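Only a single protein chain was left out; the remaining protein chains are all shown in position.
Note that the chains take the letters A, B and C in the order they are written out, and that residue 1 is the start of every chain.
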Amino acid sequence: MSGLGSWAARRLLLGGAQTVAVVVLVFALTEALPGDAAVALAGDQPDPARIAAIREALDLDRPAYERLADWATGLLHADFGHSLTSGRPVSSYISDAFGPTLLLAGLTVALLVPVGVGLGVLAARYEGRFVDRLISSVTLGVYAVPEFAFGVLLVTVFALRLDWLPPTAVGYGTDLLGHPAALVLPVLVLLSRPVCSLSRLVRAGMIDALASPYVAHARRYGIPGARVRYAHALPNAMAPAAQQLARTVDWLLCGVIVVEALFVIPGLGTVLMNAVAERDVPVVQGLAVVFGVITVVLNLGADLVAHRFAPRAEVAA
Amino acid sequence: GSSDNDSGSDAGSANDGKPRRGGRLRAAFAGGGASETLDPHLANLFADVARAKALFDKLADYGDDLSAQPRLASGWEPNAGLDRWNVTLRKADFHDGKPVTAEDVLFSYRRIADPEKAFRAKASLEPIDLKASRAVDERTVEFVLKRPTAEFPNVLAAFGAYIVPDATSDADFDKKPVGSGPFRFVSFAPGRSAVFRRNEAYWDGAPHLDELEFVVANEESARVNALLGGQVEYAHELNPTTARAHEGKGQIEIVRLRNSAMQAFAMKTDRPPFDDKRVREAFFLIADRQELIDGALSGAGVVGNDLFGKGYEYYADGLPQREQDLDRARSLLKKAGAEKLKVTLDTSAVAAGFTEAAGIFRDQAAKAGVTVEVKMGSKDSYWADILDSGTLCCYRSGAMPIESHISQRLLTDSTTNATKWHHKDFDALYHQAQSTKDEKDRAAVFDRMQRRLYAEGGFLVWGFADWIIGTARTVKGVERTAPANSLDWARFDKVWLA
Amino acid sequence: MSELTPVAEIEELTVEVGGRRIVDEVSLRVLPGRVTALVGASGSGKTTTGRALLGEFPSDARVTGSVRVDEALVGYVPQHPAAVLNPARRVGALLYDIARGQVRELPRRARRAAAREHVLNALEMAQLHDGSRLLRRFPHQLSGGQQQRVVLAQALLLGARVVVADEPTTGQDALTKRRVVDELAAVAARGIGVVLLSHDLETVRALADEVLVMRDGRVVESGPTERVWLAPSHPWTRELLAEQPTLTGDAPATSDSYTVLRVRGLRARHRDVEVLHTPELALRSGECLAVLGRSGSGKTTLARCMAGLHRTYVGEVLLDGVALPRSLRDRARGQLAAVQYVFQDARASFDERRPVLDQVARTAVRLRGVPPRDARAEAAEVLNNLGLAGELAARSAARLSGGELQRAALARALLARPRVLVCDEITSGLDTVTRRGILDLLAGLLRNRDGLSLVLITHDLDTARLASRIAVLDAGQVVEQGSAEDILTAPAHPFTVSLTEKHSLQGRSLGKH
Partner (left out) sequence: MRRREKWLPSGRFALGAALVCVPLVLALFGPLFAGEPGPRATSFTLGGGHWLGTDFVGRDVWWQVLFGGRPVVVVALAATTLAYLVALPVGLISALTHRTWLEEVLMRPLDVLLAVPSLLMILLVASVFSPGAAGLALLVALVNIPDAARIVRAAAADVASRPAVEALRMQGESWWRIAVGHVGRSILRPLAADAGVRLTGVLYLVATAAFLGIGVAPDAADWAVMVDRNRTGLFVQPWAVVVPALLIVTLTMGCNLLFDALLSAGRDVTPERVVVRRGVDVRDRTKEPRP
């Protein structure tokens, strides 16, 4: 496995460069946005003198590259800098918001993989039949309804009409684990769309894989149906689905703004939204580092999966 | 102004029964995320103000008609020149037991006016010469002003002019803020919640509630759902549609605070095409105000008459209501040589109803032959963007005294003069009003100024939006007539749970 | 014989596809402990009949007749083993899955060890001696012959009462073949009914108790092996069994011939393992070089290095003294056309969906700039010469038999008018008659088209006789090379000796009546 090892090592190195690129790009994007922290702070009282004063107080009158360089040197000492708006350390923003995000993402993925893959396999197994059509229609239907509307619908039915679950996580703060019931609906909403995209990709791959001679051979030899589907066919159907899964996890970890807002869960998405709105550049940059690292790692993981499930690729002339 | 401090609770809530002591009220507000702070001088959002109000007091605050009502100040007395005011403090204590003194007042005001910082209230305190002002005794402050200011009490009631104890450091506010307000600090998690407890020793009578918790929920539907699901008892800032869906259904109470938010289009009067007052008048006549209210505010509001401050002290309500008159608008435009006029209307999703109003007005203008192109701008820098550039934009304003509106927006040296209304004679009228001691005479001057604005001003004020609040049915004592930003809005010391 | 009840039976089976009967009223009884062989020309319906025992038919086939199989599972070694090996799973996993079924009765804890025991045992039986090393590999990391034996090992592991073996000895060298035959005999001895589909008469004769001779889907003759061999009644059988005229590479390496292709200092690696070391190998123009060697010795790797399909090597491959780029992507059209390779696994090298004719014709279009219409005509002609008449060639690859595809692959390479044609086991799936035809054709080309040189990779000594020179590979090393005469009659290296030993397969003594 030395080849794979060095490949992964190179990718991680490149990942470092990518993260730097992400940070620079995000910095440039935030800088290019009209207005800065001073303007955002001034809000509907855009008194020019006041804006200038804020700008000076926040050191915003210095050139952009200098601020970026300062921040980067701080980063070398694991110092993410301080928020422009509140002066609190950026690391506290990230650590506070990461818990809920991680919890939501973890739960969602833990359910998404079995459900998405299971539905995809089931649909492929009964391709063109009622079960397939049912799964396709329901997942596509749910997919085509925007998250927001779906969330509102679930809240109305399960929280307000039936009173089974709390409608939001308001007031629970970061202690979401203490209120598992509050997590049910957000996780359902988060699941709604990825389940569809994942199961459709799995289904597509599975139909081809199930029709392959090696699956026929496994069946022939009396290997139990479930094993044939999950151990023999699925690995061959997994490569695109793994990419999709990586994207989903990425999306979940980088903040799910709608769900966080709808259910009042203070996660990374909310922090990012606010930071961008406030032009709180250090916070945005800190988040960019986190997101960059997450994306690099996930992409590497997805590529490893693709590599593992398409082992022939390495011998191409 | 009058000073009936003890009658606050039964003003708009006649059938609420006898107040009951105890309980915890959770109130959901849209908030500022992880950057929130309890520093009252940094208060910017409604949530900040509501929290500040629970912990702190101002010397004065706005009544329902936006006139200044004494709070920590028990009274004020100007000199003859109206440029020196003696303010006496009532007997009140901070949460740590120390009394509120003149030194605390001066410390607070000096902190706000610190040139190094950029606190929001700094501009409001500008008339005061803080160097010259002094503590006459323990409970009397003498404010020396830079010029005669008849409406000086408005300054004391200014947004964010809270009194904090002398020598409070910046760091104290988030850890253990000490104020003189009706509630004491318990805990605070920025962007999530703040928990406060009753201040038994409150000078205005201890609150009925044992505890008050502010929770942050930025999404309106989340606030509504939390309210409907019994997770909170008070939800601030609801949509008109939500209000319609739940009003009178018995599940929750809907409170509409009238005349809370002026809705307008601002025309820049210093540049074409709006430097011609006939064009401005034509635009006044193009607007179908009821259609705007129905469409953009879902009916939750009242039509405006191109003047700020409907229902407030000094409002010129004698003027005839302007109606849509497309023929006259067309002929005015023709006279001004502005047929086939094309203008860009800046808007943004920065406030409820903005984009909607822009779209509706575009269609109305089309009927008068004016092509309005709607341009969406960034919502984070909208206010700064529209201040100097563009010609026509959507505008709104929260409640403030008419005098403040004029001084902040309509004088040559106003800092946020979005209509570029620069008229020396108009400035002179304002200073005349500020130097007029007699209230009737002053009202007459304000009336003259408003007539001028009505005829040819830059603000096309088409409506006043209701401020909508939802409460659980158990919540009693919520004031129903106080516009947002006034004293009785978001005030929890007079509220109780039945 | 009458006391035995058949473990599987086919009665009057007819399989019709698109109005053509590819199997026509075939009846067959598989008896326990007996080997029933189906022989016949390529495309005569052997595979189709064999698969009927598995209950599988070509899609949209019209099937009449009956198939009865006693037991649930039937072992199957398909003609193209690569296709049934899951590319994403390791060999070990593929075998364990089947072994698991065998150890179900054991207590849970003992299962793993027992399964491993079974697997290693089966690999040994299938002549994969370094089995435990192969378990960690993916199927594509095996040589063609190794893949075949893994599939055989699966069939042996299964413990079924019927095993259908479709060309189980193609692509195996003489030594391995002998052992595989022994193993199949041992399988039969354990009371398992074996159905052997093969073109390899030697194997059939050594193994089979009963032979069915097929032609165009029909059984033209059947009976005990010895009888059919000694007294064939049908003329077609006689033709099929006729002694092979010894083709000799008469192409003289004349003095004016020059070296076309030279391999110099070649050391090829798969990952970090060196599998081939060829210090020097030359191919002269007009000559036919046979590369002999045991399965897994690196023959295919050598061929792929020449063809530009294997890049991880040091040393060089020179065409007319000019080094060829390692990867065929970097080769110019002329170079591509000059060196053509016929894949060992013909099925995998075709696009299943497109008509074979179209695929074959593209060579002429791309490499020789022939207009598409002419290219098709030319392709059709070449295919016809190889025994694939019009209608067959117009089908998609999925609808051709193994031997037919092998010929199509040859046609595809020939259309480039190559100067060096590297054929990797191209006759392995062909019956004697067809093979003779093909070899004749190749010999003719050698003779008439000057400039064509052949590299024949084969395990088959008879085929190797076509060559003028032979190189012998063992474990990646060229152990001997020289003229065909010398090598075949007087081998020097002990390994070559063992390969060329008169490979008389022992007829089974048991069970013959």
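Assume a residue touches a chain if its C-beta (ideal position, glycine included) is under 8 Å from a C-beta of that chain, and two chains touch if they have at least 3 such contacts.
The model shown is predicted, which means the values in this text are computed figures rather than measured ones.
Seen in the complete assembly, the chain not on display touches A, B, C.
The chain that is not drawn here is touched, among residues B:S74, B:T88, B:S331 or B:T355, by B:T355.
Across the entire complex, the residue among A:P166, A:P186, A:G255 or A:G286 in touch with the chain not shown is A:G255. Among C:R116, C:R218, C:H277 or C:R362, only C:R362 touches the chain left out of the display. Checked against the hidden chain, the listed residues A:P48, A:P146, A:P180 or A:G225 yield one contact partner: A:P146. Touch with the hidden chain on the side of chain A covers residues 14, 17-19, 21-22, 25-26, 29-30, 32-34, 127-128, 133, 136-137, 140-141, 143-146, 148-149, 152, 156, 193, 196-197, 200-201, 203-205, 207-208, 210-213, 216, 219, 236, 239-240, 242-244, 247, 250, 254-255, 257, 272-273, 276, 284, 288, 291-292, 294-296, 299, 302-303, 306, 309-310, 312-317. By the touch criterion stated above, the residues of chain C touching the omitted chain are 11, 17-18, 51-52, 54-74, 87, 307, 309, 311, 327-329, 333, 336-337, 340-341, 343, 345, 348-353, 362-363, 366-367, 396, 398, 409, 412-413, 416.
Counting over the whole complex, chain B has residues 220-221, 239, 241-242, 244-245, 291, 294-296, 298-299, 348-349, 355-356, 359-360, 363, 374-378 touching the chain that is not drawn.
Just so we're on the same page, only the chains that are shown with their structure count from here on.
Taken as a contact graph, with one node per protein chain and an edge wherever two chains touch, the assembly forms an open path, each chain linked only to its neighbours along a line.
Ranked by separation of Cα centres from chain C, the top chain is B.
Taking each chain's centre as the mean of its C-alpha atoms, chain A lies 50 Å from chain C. Averaged C-alpha coordinates put the centre of chain B at 89 Å from the centre of chain C. Here the spacing of chain A and chain B, counted between their Cα centres, is 40 Å. Multi-chain contact residues of chain B, defined as those touching 2 or more other chains: none present.
Put simply, chain A touches chain B in their complex at residues 33-35, 39-51, 53-54, 57, 83, 85-86, 88, 93, 96-97, 152, 155, 159-160, 163, 166-168, 170-171, 173-174, 261-264, 266, 270-271, 273-280. On the side of chain A, the complex with chain C involves touching residues 2-3, 212-218, 220-223, 227, 231-232, 235-236, 308-312, 315, 317. Put simply, chain B touches chain A in their complex at residues 26, 28, 32-37, 44, 115-118, 120, 122-123, 189-193, 213, 215-219, 221-222, 225-226, 228-229, 231-232, 377-381, 383-385, 387, 397, 415-416.
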